[in-house]
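Just passing along the structure, written as structure tokens.
As you look at this complex, bear in mind that one protein chain is not there, while each of the others sits in place.
Showing subunit A:
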Amino acid sequence: MSKKEEERRRGVFTRRALMLGAGQLGLLGFLGYRLQKLQLEQGERYATLADENRISARLIAPPRGRVLDRVGRVVGANDLNWRVLLTAEQTQDVGATLETFSKIIPLTEQERARIEREVRRRRRFVPAVVREFLTWEEMAKIEVNAPDLPGISIDVGTTRQYPWGEHLAHVVGYVAPPAEADIDGDPLLELPGIRVGRSGIERFHDKILRGSAGTVQFEVNAVGRVIRELDRREGARGQDIGISIDAELQKAVRNRIEEGTSIVVLDARNGEVVAMASQPSFDPNLFSSGISSAQWREWTRNRATPLINKTTNGLYAPGSTFKMVVGLAALEAKTVTHTERVFCPGHYDLGDTRFHCWRRFGHGSMDMRAALKNSCDVYFYELAKRTGIDRITAMAKRFGLGVDLEIELPGTRSGFSPTRQWRISQGKPWNLGDTIVHGIGQGFYQFTPLSLATMTARLATGRAVQPHLTHSINGKEVKGIRAEDWPLMGIPERDLKLMREGMWAVVNEQGGSGGSGKLPASVGVLAGKTGSVQVRRVSREQRERGFRVETMPREWRPHALFVAYAPYDNPQYAISVVVEHGTSGGSAAAPLAREVMTDVMNRFNRTNAPAARSADARPADTGTAQVAEVPGTPPNGTIRR
């Protein structure tokens, strides 16, 4: 190669090398530009992202508020619960971790499916519960194998415990893991093992009991391991709810009753529920630890419906316990006077139809007081016919019958009071015969034991007391506890007094239908009304053959009802008793009322708890003051047959 050629080659090389160098410089400049763009222009955005990476917020579950009875006994408590959690963001492979875990503590297919579902549903940093209620031995096994179990941690949670078990199950309710429908945006509900109230007070006051979640901020590494705590904000613990029921009394009441019986005791002065018993019941503790499907099936298929609170959800025709309402409706409508007499021949004829009195040969001529005492049907047939269904139903509703009483038990049924308009809207006529049947609390009337007790409390005090269970929130008593908080019903005292006299006679006068409800003299004087409701129609044929209920199968026998209040001259407590298929209110329900009211009066006169509060109130303002004018001795009045 000549020198000239070499020079040319070198010239080309140098030129091209410099072009390459320029290209390289340009590319390096591009890299510098990229760096500047990322680190200066977008630096803040990436700094935020880096913080989001390293800072993991976790929720702290506040302890759920307790449920206390009226004297402070814990009826809904928190117990410690050791459990295994799985945090999705701390493991590469949830399936692999579960696989390893199940070699240490076996998991069923369903459990694994549930865990994987929970993991998917929650945010990645929110742990899911793998297993609860660990034993010490299981915990030790997990701790030893911790290095092979990324994402697994042990945590102490709480579980709900109900020391009074089935005695307060219907009132306090129970808790369960939240369902999809419960998720209301409260991040607390996404926490593992969180429980929400599913029924009763637990459900009604769930938000108060639940409290609010605290947060803690951790610095975490890429696999989610906590490096250090950065910030902590405590949540608010759930507040305690005090209920008006005395647990000991509730237990005593429940122990007195058998399957199919419901009892409600209200403080007539303020509407507080003092006892609320429905048999059979269930053990709410079983829900806390996860209920077996076999247990659930047994409860739901049981014909005695242990899960259902019959005092609020059992519907019964009121029968003769409704007669005071019919009487008041007639008095208000002036279709009858206080002393007007009606003759009872044992039956009541309307056209071709004959309506029977329960006493086959009749009661003779009676006024209102005697008709109540004897529970004469013909008298009230006549009153119903004169007054009309709409006015009777209007009066019933004023007594809380067939309306929503707004008690703190979700799912409570309102019962039903028919009107003429309702029947017509169904495309059926309302006949006079229908009105007559409704005059003795039959027909479409369907009420709960709770509403019958409410009716009785209103009769006793003349005030529109509402039944309620919430006694205090976090130790502070709630409004509505004092009698004067409830408005007067606007029914003339004279009318109410007549009804009360009738109810007094039912229990305390010779020949009254509820004599078995009479209290021992040392306890006080009780006034009440019996009721027996047919669940099966008695045919004319049977009637003529002189049938006896005792010969019928139990499930065909009438329900026995009794409503009462005491003391007569200073009403404090109102009670309703329903004994399914108990045959007669006088024989089955009234004796129970006597026993329970004796328990109630004895307990509160000893502990003096409610009396102490009513003493604070000015006597002139109290509902009891209204009846204080009634003589302490049985009212005078001739008893006629």
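The definition used in the following text is that a contact is a pair of C-beta atoms (placed from the backbone, for glycine too) under 8 Å apart; a residue touches a chain by one contact, two chains touch by 3 or more; residues count from 1.
Just so we're on the same page, contacts and distances are computed from a predicted model.
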From "Peptidoglycan glycosyltransferase MrdB", "Cytochrome b", "U32 family peptidase" or "Transport permease protein", the hidden chain's UniProt protein name: "Peptidoglycan glycosyltransferase MrdB"
Identified contact with the non-displayed chain, of A:E219, A:E248, A:E332 or A:E484: A:E219
Listed residues A:L20, A:L80, A:I424 or A:V478, member touching the removed chain: A:L20
For subunit A, the residues touching the chain missing from this view: 1, 5, 8-10, 12-14, 16-18, 20-21, 24-25, 27-28, 30-32, 34-36, 38-40, 42-43, 45-47, 49-51, 53-54, 219-223, 227
